[in-house]
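Selected chains from the complex are presented in situ; the others are not included.
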Amino acid sequence: MIYLTKKSEFSASHRLFNPTLTDDENFNIYGLCSNKNGHGHNYSLEVTVKGEPEPETGFVIDLKKLKTIIETEIIEKVDHKHLNYDVDFLRGIIPTVENLAAMFWKALLPKLSGCQLHKIKLNETGSSWIEYFGDEFEIKKYEL
Amino acid sequence: MIYLTKKSEFSASHRLFNPTLTDDENFNIYGLCSNKNGHGHNYSLEVTVKGEPEPETGFVIDLKKLKTIIETEIIEKVDHKHLNYDVDFLRGIIPTVENLAAMFWKALLPKLSGCQLHKIKLNETGSSWIEYFGDEFEIKKYEL
Amino acid sequence: MIYLTKKSEFSASHRLFNPTLTDDENFNIYGLCSNKNGHGHNYSLEVTVKGEPEPETGFVIDLKKLKTIIETEIIEKVDHKHLNYDVDFLRGIIPTVENLAAMFWKALLPKLSGCQLHKIKLNETGSSWIEYFGDEFEIKKYEL
Amino acid sequence: MIYLTKKSEFSASHRLFNPTLTDDENFNIYGLCSNKNGHGHNYSLEVTVKGEPEPETGFVIDLKKLKTIIETEIIEKVDHKHLNYDVDFLRGIIPTVENLAAMFWKALLPKLSGCQLHKIKLNETGSSWIEYFGDEFEIKKYEL
């Protein structure tokens, strides 16, 4: 097995806010991230796939093909957007990096063939990030 | 003269949009940056001052003092905010990096003493940035 | 499981020196790092925890809480210090990155709740680093 | 176990090209990377070894020794070279990062003692890279 990672970037707004809680409760949990008009980041997204290289090509997967899938399924949908309002497959989700990573996983998984999705790493800023390996967990959907 | 630079970061949303133009005209000028719900960035702000070091300290300026001024006058006002709606001294300004740099210059200038403000460098993303040295230019204010 | 990493930085001096060996033996092992008056680094410390996101918040752990624990238990004690002389919980330890990582693990472990400590990554310079997952190993304590 | 990583860099040319295929087939697979006169990269190579620190030194392995092995076995042979023509142990191999990583693994493994080779990470550019853990796979050798 060889692991291949493709890094992409997108710029988006989000607001961390649970609509079933009060503004004060949201501020206690999310701090400045609960600001009503949102705030934004340059997100860094790393998608890692694994597989065995083809002897004829020496490639685990054609990097151009992987790049196209990531662009089409994720980047074009979230770049220069507000993650709470503008993205169909994120609608109603609290856009923490944890939840975003899991939703990105679900978006990519059915599009990949010839290799296995291994990890999604998502950075909001240079000083913290999450890594997700596909384990299922509960993600709540709220009415906007 | 020695030049001292302090780098800071903030995360904010913005929308590039001239309210006297149509949506189509705005899209032609600003592209995805005119998205109605905004989008966001991790901004990197570099403030450069110049001066002669004090022989007793070997410092051009106390870096902690410079950091406090930048934090108080800029970072606390723009971090985790929407630059079009949440920041008093940016109200009505189209928040391009050019305009932001000039407004940040005006905010910092009266607070500095014992050194001269030399440059403001502002990055929206890692692949483009502007540098501003204090030359006056016209900045329009629009009704929101 | 989701893995969340928080990166911090601190600046410190250290000297690599085993007091039971001669100066020549120390130089053979540690090279310039055995310099009597010490030398220093900007250390980069990455702490990774793992856990399942809470459905109500979408957070594995409140990042602000994790940051506070790392600041209080490690950064405030080692930043702008000499690691051989100024830090109680490192006293008598040869401050290699290997030993530092294991001592940092012991300092953090009892303070974390609601998630598991997974990894400590420690960089002395940008060109080499260690990763530690909590395996016990012998750390000698020497008289200063 | 502690994992120690040493990062090195080298600058080299390569051409991705399978001589049993036509130029068109090569272009379909490798795109611009099949350019006849080659192209080049600053490669970043990260070698990770694992082991238990020696109590007397606090070191998993002497980093200077590891650096010397990497320099001698890999960097001196590939730096400022054309990977298709100038490097004996790569001769006939299609120099994808996948194949390069596996060949580097074979070059390093017999030279390491007192620790285990764990991972080779190889970057051609900052936006994609592979990680290899020593699993065997078929690498074809072609006549030049």
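Things to note:
Each chain carries a letter (A, B, C and D) given by its place in the written order, and its residues are counted from 1.
Operating definition for what follows: a contact is a pair of C-beta atoms (placed from the backbone, for glycine too) under 8 Å apart; a residue touches a chain by one contact, two chains touch by 3 or more.
What you see is a predicted model, and the numbers here were worked out from it, not measured in a lab.
Identical protein chains form the entire complex, numbering 6 copies in the structure file, with 4 of these shown.
As a convention for this text, only the chains that are shown with their structure count from here on.
Relative to chain B, the most remote chain by averaged C-alpha coordinates is D.
Sharing over half of its contact pairs with A-D by residue number, the repeated interface among A-B or C-D is C-D.
If you average the CA atoms of chain B and of chain D, the two centres end up 43 Å from each other.
Each chain gets one centre point, the mean of its Cα atoms, and the points for chain A and chain C are 30 Å apart.
Inter-chain spacing, taken between the CA centroids of chain B and chain C, is 36 Å. The set of chain C residues touching two or more other chains is empty. Because contacts link the chains in a way that matches no line, ring, star or complete pattern, their graph is best described as other.
Under the contact rule stated at the top, the pairs of chains that touch are A-B, A-C, A-D, C-D.
Those residues of chain D lying in contact with chain A across their complex are 16, 18, 21, 29-31, 93-96, 98-99, 101, 126-133, 135, 137-140.
Across the complex, chain A meets chain B through its residues 9, 11-14, 31-33, 35, 37-42, 79-82, 84-86, 124-126.
Chain A makes touch with chain D in their complex at residues 1-8, 48, 52-53, 55-60, 62-64.
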